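Some chains have been omitted; the remaining ones sit where they do in the full complex.
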């Protein structure tokens, strides 16, 4: 076990992937000499060369579009999008090409592209630097989407994403890049938890609290705080956003009867909507209360000095827990 | 009245320098540089190019007829663009790789496509048809310009591999306005990717004349990106062949990307769903008819004594066979099976989609069981 930061763990995972398979290459803006604006690819161009770690022109559609062409030739490109808000110029290539080419080619062409997207806010970023665009991608058939919440997962999941023959949107909770944790650098990839499986981070019995990426540590802290009040929360880290692991969540909800979902993305049409709807379909007769969503609001990501209102924090999550448990909460007494 | 600037109207004489080896009247114009790329083109090969163009036009006409008869949902004719496609398509080596748009019937023909695979998509049977790795040709692309980036990426990969392979991408005049096309030129130039951009400027993007897209000749644009270019008479199969051969050779041997603008004309509608009489002057079409790519090669063959009745009959038979083959392959296509739509979304199991498929299979089974029943 080695202690390292989340960012270093991704770096180590990328290094393993580059080492393992000569067809793996990284492409993106500033990822070479600079090692990325977050230093996630630090040292990789030096060690693997400019053919394997490619500084691209400043054009996201170009990054994804050329990656698609490389897949036709058997490559496994790992594309870095510098910040969440810069993924949209590549949206057409992702939605109409990356997601559809395996289908279009009737299975003959594989698209093992990994799109690394540092996402989420809470760190005082400028406009377009703190967004949570995952819902756009989980609505897009043909893509997978995952997000690790700790260094060990980051190390393994980035390798699994690269090894996966399907395209994977790999969301990195950028405000956790400096989070430290123990990483087993020798961990056997084939023994790792499957990429599409959620994980119960903390068992509990009163309600199920589902989070992913940057909010998993917040959810765990909320569970600690709730425990102080005698409330036992089961915390699930989704890990996979597409497909959603309904099995793990449904099992939990059948035990707890209550579900709270939290994410930074806007509420309307966010992941929480799908999880709430899908769990209600599967567990209707077990539910004691409607699933509760604690999420960002339906606003553009706000300026740094307002973001503390937007990003769910421990208190807002606990308020949601109170709601799902029919305890006094901010909406008590409101009809509708 | 048009807001677009004062670019040359389509139909005007093309005055810029370009490569033409065969005049519209079928007279061979010597051009030492490009002629050297045609040294192997003897009488038989000339006749072969003619046969290719006639067969491809016949396939195109037959496909249009199949659409009119309800056998195809849609068809995008190449009528008028045979020389551009056969000339460039015949210049390709087997292991070159092609990223086409949706109109490259002639190129697919040169790559050895099967009849069924020309119509499967347009019949609505499948989202693509030929095996890209058998033809070394990607599935057709409908999103305008997207394939130019794919070609550039593929070419970058061939360079990583150290392969002496050229990658070629086809697109139209309209496509040059898309961001993707321009980004492809940026990437191709930056990485000196061995990619050949082949623009069939057929004067129209559906109803929009090329002057809506470009105020200068399209071939004038790539040099500013650091990509050399050439303009060729796209209705002259010899010029297209020579220019493409030279370009592919440059590209394969490390000279970086290259760009060809083939000036041609879409003599038919955009697709069978289109009605060009709504937007274009019939005189323009008449004018371009005098530059027909097939007629001019016929005239040249005649002048060379290569166009006797036997040859003509032989070509006619080849065309008839192709038409019959296409029709038989088309009407012989069997419909997809009920659950085929769920295949190949992912290459590894996906629990949510599996569940949807199972539920739908159950629905279908129940539905079939109930047929003739209550509802």
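Order of writing sets the chain letters: A and B. Residues in each chain are counted from 1.
The definition used in the following text is that contacts are C-beta pairs under 8 Å (C-beta built on N, C-alpha and C of every residue); 3 or more make two chains touch, one makes a residue touch a chain.
These numbers come from a predicted model, not from an experiment.
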Assuming the shown chains are one of each kind, how would you write the subunit formula for the complete complex in this file?
A x2, B x2
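Simple rule for what comes next: only the chains that are shown with their structure count from here on.
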Between subunit A and subunit B, what is the gap in Å from one C-alpha centre to the other?
41
Enumerate the contact residues on subunit B facing subunit A in the complex.
97, 99, 126-128, 131-133, 138-139, 143, 146, 148-158, 160-161, 167, 179-180, 183-184, 186-187, 190, 343-348, 350-353
Residues of subunit A touching subunit B in their complex?
25, 51, 56-57, 59, 61-62, 64-75, 77, 89, 92-93, 96-97, 100-110, 141-142, 144, 164-166, 196, 242-247
